[in-house]
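Excluded from the complex is one protein chain; the other protein chains are retained at their positions.
Labels run A, B and C following the written order; every chain starts at residue 1.
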Amino acid sequence: GGGTSDAPPAARKLRFALIPKSLDIPVFDYARIGGERAAAALGVEVIYRGPDRADELRQKEVLESFITQKVDGIAISVLNASFLTSTIDRAVDAGIPVVTWDSDAPASKRLAFYGVDDYRSGIVMGEETAKMLNGKGTVAFITSLGANNLARRLEGAREALAKHPGITILETYDIKEDSVRTGEIIATGTNRYPNLGAWISVGGWPVFSANALAPVPPTTKFVSFDTVPSAITLLRAGKVQVLLGQKYFGWGEEPIKLLHGIINGRKPTNPIIDSGVDVVTAATVDAYEAAWKAMVAGGK
Amino acid sequence: MKQLWQVREVSTLMILVLEVAFFTWYLWPSDGGHPFLNVGNALLILKYSSIYGIAAIGAAIVIITGGIDLSSGAVIGLTSVVTGYFFVQADWSLTASALMGLMVGLSAGLASSWLIVGMRLPPFIATLGVMGIWRGAGYIITEARFYDLSAKLPRNWTVVGVSIDWVPPLVMVALAGTFQVLMKRFQWGRAIFAVGGNETAALFSGLRVGLVKTTAYVTAGLLAAISGVVLAVVQGQGKADLANGYELDIIASAVVGGTSLTGGRGSVAGAVLGALIFGVLRNALPQIPGATFYDRVIVGLAVIVIVVMDQIMVRRGEA
Amino acid sequence: MKQLWQVREVSTLMILVLEVAFFTWYLWPSDGGHPFLNVGNALLILKYSSIYGIAAIGAAIVIITGGIDLSSGAVIGLTSVVTGYFFVQADWSLTASALMGLMVGLSAGLASSWLIVGMRLPPFIATLGVMGIWRGAGYIITEARFYDLSAKLPRNWTVVGVSIDWVPPLVMVALAGTFQVLMKRFQWGRAIFAVGGNETAALFSGLRVGLVKTTAYVTAGLLAAISGVVLAVVQGQGKADLANGYELDIIASAVVGGTSLTGGRGSVAGAVLGALIFGVLRNALPQIPGATFYDRVIVGLAVIVIVVMDQIMVRRGEA
Partner (left out) sequence: MITAGLEFCDVAKAFGAVQALRGVSFTIAAGDAHACVGENGAGKSTLLKILAGIIRPDRGALSWAGERIHFSTPREALEHGIGMVYQEMLAFPNLSVTANIFAGREITNRWGVLDERAMRARTQELLMQLHVPVTPDTSMQHVSTACAQLVQVARALAFDCRVLVLDEPTTSLTDAEVDHLFGVVTRLRQQGVTVLFVSHRLPEVYRLCDRITVLRDGQFVDTFERATTPSDDIVRAMVGREPPRRVPHSSSVPQFPSSPVPQFPSSPALQVRGLSRRPAFEDVSFQVAPGEIVGMFGLVGSGRTEILETLFGLATPDAGQVAVDGQAIYVRSTRDAARAGLALVPENRQRQGLFFNLSLRHNLVLPLAAKQGVGLIRDAGEETAARAQVEALTIKAPHLKVTPDALSGGNQQKIVAGKWLATTPKVLLLDEPTKGVDVGAKFEIHNLIRHQADAGMACLMVSSDLPEVLALADRILVMREGHLRGELPGAGATEETVMRLATHDVDLDRPAGGNA
């Protein structure tokens, strides 16, 4: 199947679907904003839709619904790659260009991927942690069972830590997609392991407010995903040492630009477009914050 | 003979027709093909609705006995896992794996009914506990990973000439028809209604109330397992968190389809229609630009409006 | 006088004590301080349980009238959002923002009861619909983002000399005490029990059945909103998806605490004890190394075992 289609009639606006993993994850809303900015700039329409919670079946339903609607292009953050591969292929075969962002479906016929591999982000988390612990100490993970991207990050982090025999992984806590439970788990875990070396949270749940991290003693390091403003504040307060951020606005912007380009016959030379991951530490926080402010202001 | 108007399922069907008519009008395209009203989309709605619809048949039966089954979502998830395990990990044939999946449903039904009939637990709490157990079992088996069945399944697969996509809707319709007849024209169905209408009277009438309830929960378990097999096979995935939270959607389908939560009243055909009503909403709402964050509100309102409309129709029918 | 054994709450309390004793034994440390049995951990359990416990008081009241409230989780979530909105976005005082949060509970209660009493919808379906609406409203307000209250809240905050951490448990205990008295010693409580026991007879007795139900749902809404305010403060966050799915845990707390889902029987003090039973599980299970994949199964089993034990104790008490 070809990735291009005939140029559409000028009268009609192009309609692109932007599908996140779930509507209830805060960082995806930046992707929406990014996508809408790009759409406004390009004069296309973007429909931001996804499952209301991270439910891969519902995501597939939304994806298929966009295929039958014959939108002009689809940009999707794939909840479960193997689950969506054949559906993505079907879309591409039907002449609807698909690009992935944030989370890829590498085996599919998608035309491009924008983002970082979750596995690689995990490795970065593991390495940063090992560095902070000087290669020895104890680590507890926070994750939510069921989500593939989280599983991939976890895998990467474990792999990275496995290279350091001095580091013991004590626990992997399942917070069941519940940020209230995150606070409870961190408090309980701290109670249980007062001398814990580091926490690694493969999702952003702990850094959305200061409260969850309140019980963590200064001797315990904290590494978390997501670089939202509240997380930056925590990092400045010394509650968090390392934050991993992705190109939240770019998640929306780039795929829409890519789709627009593809429709107009500009296929990306390399399908994997590495967005790079932002590693925010005390050293880089000022620069990151300045960049973030610029991004937020960006389209307004 | 009853007026057509008074047949319970007709008012649900009317609502479905109204809903389809509304979206057809609302989404009428300025040019080109209709994005909602086309065969492909209809198939899509049917395919996804059947996952809910098949289980909703069982939910309706259980609710008619005066009970409730909160474990259906977890059974669907675990069935997909077990089917996946045998198909992918143990490399069994699809049929054998699917049968193992159905065993999950059978065991789930037996476990729930043992708690409810044998231990006299309230169905809500028994099936809530059981739900946690099945969901947890899925995680334990998969260790939070998943089985990818699609690799081993044929591409562009057809069963006796029809695309695999048509199989779930056809299974749903066949099951709905079968159970509609069983519920209306056979002693078993009559017993289900009697137990739900007045359990003491049923007992005093010599009905084996415990047995009747057991069959209801086992049927519900098996039907949820069929949903799970359909999910695993058609979607090619066995994963513990699949169908998480679907139990409420499934129960809502049965209720919107005219099944009364106080027991004794309801219809399996109605439950399937109820599942389709929600299926159309899930399909059509994403087609409305800018409504992203309004989905839940609209679905919530729809539930209320539909049940209110339905009540008005039924009351008018009675008067 | 009743035997102590026969007081409904005592058997729930016994289970809680047994549970604490079990984990104290099981988690006995080989060295150093006990990880489970210490004041800090007890406070932790109390603090998080109060989010469920406060709402469970309302759930018990509604269930005693013969109804059910599936919207409590959504009300908690929306309350946190509204409180967060006024506190962070509109920069109001915490008290004023919390009062706006309570308005959510009031409106939710009024809406549910209007549907149930006025439109005669079954409570399950009415509150299921309403749940979607409130949850959706939270997403619309926040656009799936959240309000960070923690930045504006004082650090090491004390209220009349006690750490803020003690406030939620104290609120829970105070509310449980108040409602226990209202339910047992006031005509209002008697009316709640009467309506749940036999609605027709209540009508014949000249009770304002509709009003009684309305007060029950409004109380439940307000209590869920208090939970929501507590959550917003404890969590330091106002977010639409907070407390997602908690309605089932809240109902389970009430049921484990001896409230019968068929209506007419139950206790608000029991509901709070039920919430503590789950709170201990949520706290202790993660302390058992390697239990991650098993905790759903354990919680599910616990629900069943507790209710079975409870039934046995009650039956023995009666004999």
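One rule holds for everything that comes next: a contact is a pair of C-beta atoms (placed from the backbone, for glycine too) under 8 Å apart; a residue touches a chain by one contact, two chains touch by 3 or more.
Source: prediction; values computed, not measured.
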### Query
Of C:A194, C:L222 or C:A252, which residue touches the hidden chain?
C:A194
### Message
Contact with the hidden chain only, please: which chain B residues?
### Response
185-187, 190-191, 193-194, 196-198, 200-208, 264-265
### Message
What does the interface between chain C and the hidden chain look like in terms of residue numbers?
### Response
2, 185-188, 190-191, 193-194, 196-198, 200-208, 263-265, 318-319
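One rule holds in what follows: only the chains that are shown with their structure count from here on.
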### Message
Based only on mean CA positions, could you tell me how far chain A sits from chain C in angstrom?
### Response
34
### Query
Can you list the residues of chain A that touch 2 or more other chains?
23, 52-53, 145, 174
### For chain B, residues that touch 2 or more chains besides their own
139, 144, 245, 293, 295-296
### Query
Which of the residues in chain B come into contact with chain A in the complex?
31-33, 35-36, 38, 40-41, 44, 48, 51, 139, 144-146, 148, 150-151, 155, 231, 235-237, 239-245, 282-283, 286-287, 289, 292-293, 295-296
### Query
Which residues, counting only chain B, touch chain C once they are in their complex?
70, 115, 119-122, 124-126, 128-137, 139-140, 143-144, 245, 248, 251-252, 255-256, 260-262, 293-304, 307-308, 311
### Task
Please give the residue numbers of chain A that touch chain B in the complex, ascending.
11-12, 23, 32, 45, 47-49, 52-53, 55-58, 60-62, 64-66, 68-70, 80, 82-83, 85-86, 145-146, 148, 151, 174
